[in-house]
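A single protein chain has been removed from this complex, and every other one stays in its place.
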Amino acid sequence: MMEKIKSLAEAITLVKDGDVVALQNMATQAAPMALVRELIRQDKRQLGLVVLVGGMAVDWLAATGVINRLIGAAVSMEQFGLCQQYRKAVEHGRIRVEEISETILNARLGAGARNLPFLPTRGGIGSDLIALNPDNLKMLDDPFGGFPVLACRALVPDVALIHAHRADRFGNIQYEPTVLWPDIGIMPKAAKKVIVSVEEIVDSDMLRRHPDRTILPGFMVDAIIEVPYGAHPTSFPPNYGYDSRFHRAWTKVSRDQEATTAFIERHVLVPGTQQEYLDAAGGKPVLEKVSRWEEN
Amino acid sequence: MMEKIKSLAEAITLVKDGDVVALQNMATQAAPMALVRELIRQDKRQLGLVVLVGGMAVDWLAATGVINRLIGAAVSMEQFGLCQQYRKAVEHGRIRVEEISETILNARLGAGARNLPFLPTRGGIGSDLIALNPDNLKMLDDPFGGFPVLACRALVPDVALIHAHRADRFGNIQYEPTVLWPDIGIMPKAAKKVIVSVEEIVDSDMLRRHPDRTILPGFMVDAIIEVPYGAHPTSFPPNYGYDSRFHRAWTKVSRDQEATTAFIERHVLVPGTQQEYLDAAGGKPVLEKVSRWEEN
Amino acid sequence: MGSDWRNSPDAADYSVDELMVSVLADQFHNGDQTTNGMASFIPVAAFMLARLTHAPDLIWLASSGGLDPRPDRIPASTLEAPLWRDSIMYIDQYTDFWNFVLNGRWIKKFCVGAAQLDQYGNANNSVIGTDYHAPRVRLPGTAGLADMGSIGKKLYFWNPNHSVRSMVEKVDFRSAAGYLDGGDARQRLGLEGGPQLVVSNLAVMDFHPVSKKMRLKSVHPGTSLEEVQAKTGFDLLLPEDPVPNTKAPTQVQVDLIRQSIDPDGMRKREFRHHT
Partner (left out) sequence: MGSDWRNSPDAADYSVDELMVSVLADQFHNGDQTTNGMASFIPVAAFMLARLTHAPDLIWLASSGGLDPRPDRIPASTLEAPLWRDSIMYIDQYTDFWNFVLNGRWIKKFCVGAAQLDQYGNANNSVIGTDYHAPRVRLPGTAGLADMGSIGKKLYFWNPNHSVRSMVEKVDFRSAAGYLDGGDARQRLGLEGGPQLVVSNLAVMDFHPVSKKMRLKSVHPGTSLEEVQAKTGFDLLLPEDPVPNTKAPTQVQVDLIRQSIDPDGMRKREFRHHT
């Protein structure tokens, strides 16, 4: 099988300006933050972002002008509040939001994954979401005579960015047993290219001990990068929880443009390696704290 | 939570004459054979059977006149050949076959599970299957201007019959890590009632050790029955393989009506318990042999 | 523990979040299944209270992902792993969660908040302002609420900040269908279910069975009909005179909330002025 190990920099060169990028995320969970930081370091522009429920990753990409449109169901850092940089960018018209519900997003990505022109849902009918997206959402009569459905046009992102627990060097991707969010379940299967950061790269024989935990076959994966704590400051159960101190620090600076710039400089642009990033975020004591996620 | 433990006889009284019954099965694999035998013992009539790839279970239900229609993609015992009793019943018009492909069946059941009037597929387009099923399959223009799709009408079976590795008494169902066939993935979710035989009933705390292995929540399950080797003579990996001697015995008798009747009498009607059934099938030596499934 | 809660006297001392939790808990019964998403401290407290009192068999899908979990208290997030500890099933969301929810038979009740709610129970969590693409406030977004509004679910809204800004005549953007323009507008689209109850920090409201307009059901102790109407951006329909008071939580309920369910007071987070 083909080897897929790449450096962060090499992997992210697969993302081109203007691409539609699908991002794993769930408010404070499971975002491939190392990949996101590399998007910013490589100064990508005019990316469209597909996200189920975006959190700090979206805020950073908004703050640095990397994205100019978003297709998704929500953006929030849950108990840490609204994403202020994202909010400001939308309010000023710098990011255009194509808001869709969760079943609409699942249907659009599901159709993309299955090479179907659309999938139907009954979710969202009667809402203003439909008029907002006439190119991608159309009411459709049931050919069997029942009530109409909402046809959701296939969405095929150019690249999906994912974080996972482990991979072998051929790009077979495993997840530890945990709740599986919809983005990991469908986004990478719909995308043309898939980039995966993992907590560790292991020998294939390790994966063969638990073939039920493999969530993506190597043939679907274009690049893997070993990045321990690659989802920090978001949580990645069962390995670690979200970093509440880091989230609070961001929510504090993110209402102020200068403080935001300094924060991005310090936490995104300056650190040249994951270790330097983790050190800037507080180093070992912080990693030990997030590993005790049960306490949150 | 509500207790769901029932006897075989109690559970199968949930199946009514004329019902559409979804049956887990895959040629020589994973059929809930104890439930099937109870259908025969209770002399059910005019059942419609939904099956992805049926095997000996279908042949028995055909031989005993339990079913008069079948919705499915194939019926075969793979290396043991055609199901002769089923074949004869179809050739004589006693069973009407609504043949659909795998993606059509998945779409019909998926729509049933999700309360959608239909789901589309591109599978089957250009085949004669479509003209065969005008009530349930219709070509549908893509509202976004692409090529047409095949709309597959929702299918909601009255009952699904399933075999699994373990359950707690509240009907939470677990599967050991193995390849998951589509019927276990979707059939029970589409059906109005779900009856599950399991290798063993365990304490809920056992299930909580591996929540990722739970495939059906208790609230979807109407009855569970503990039936060790409940899939015999089909295989149930990783616990046991198919019983090739038993399959050969059936394929030998099934071309002859008298021998078929005697076989059904001996293996289905006479045994009053699972233990008596297993004894009639060869008892402990046979169970030891099928447990060494790697040898097949 | 569940046996004496109903005969327990009204709590001598309770806060409005505890009242709201007890009112919402009453809506969830044995055999129901329900689920919660993010920032749902009040609904989660209500589910946990129901399970500890009248509905031990209420089935709860925590964070929409962990079935029948055993958190020892409400943690700092209702979406994160601590809430779904010791689940009996981890849900694959793409495959299963929406299968379970979309299926008409399961998870029929959903408890949720909305930044704006209008007189027909339409909800807005998307934008404040009339230009969607340059809004005055960009809110989080509809998430799964637009789905829940259209697929036959009974919706129970909670609103910790009842005001003319949150209770409006017409939502700026309809993130999720309530009763649309009222009357039989839902039925005409084939939509079943719909908003059932609105539990705010001032009152409890339901919807008129024909016009589908929001109707006052009870006013919380310490509030008045006049205050509720003054803080509502449209004319509330009124029930028979006099408007009843919302029943106070019992002492057992309040003790359970404070001591077992939410000792850290997470339920107070969404209230503008912590109560």
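Points worth noting:
As written, the chain order gives the labels A, B and C, with residue 1 at the start of each chain.
The definition used in the following text is that a contact is a pair of C-beta atoms (placed from the backbone, for glycine too) under 8 Å apart; a residue touches a chain by one contact, two chains touch by 3 or more.
Just so you know, these numbers come straight off a predicted model, no measurement behind them.
Only one of the listed residues, A:Glu98, A:Asp212 or A:Glu294, touches the absent chain: A:Asp212.
In the complete complex, the residue from B:Gly72, B:Pro211, B:Pro233 or B:Gly282 that touches the missing chain is B:Gly72. Across B:Tyr86, B:Phe170, B:Phe219 or B:Tyr277, the residue that sits in touch with the chain not pictured is B:Tyr86.
One chain is missing from the display, and on chain B it is touched by residues 26-29, 53, 72-76, 78-79, 82, 86-87, 90-93, 96-97, 99-104, 106, 110, 121-129, 132, 146-148, 177-182, 185-186, 235, 237-238, 241-242, 244, 293-296. Residues touching the missing chain, restricted to chain A, are 1-2, 113-116, 168, 172, 185, 189, 192, 204, 207-208, 211-212, 214, 217-220 (touch as defined at the top).
One rule holds for everything that comes next: only the chains that are shown with their structure count from here on.
Chains that touch both chain B and chain C are the following: A. Chain centres here are C-alpha means, and the one lying farthest from chain C is B. For this pair, chain A with chain B, the centres built from the Cα atoms lie 39 Å apart.
Multi-chain contact residues of chain C, defined as those touching 2 or more other chains: 66, 87, 90, 95, 98, 102, 151. In chain B, 115-116, 211-212 are the positions where the chain touches two or more neighbouring chains simultaneously.
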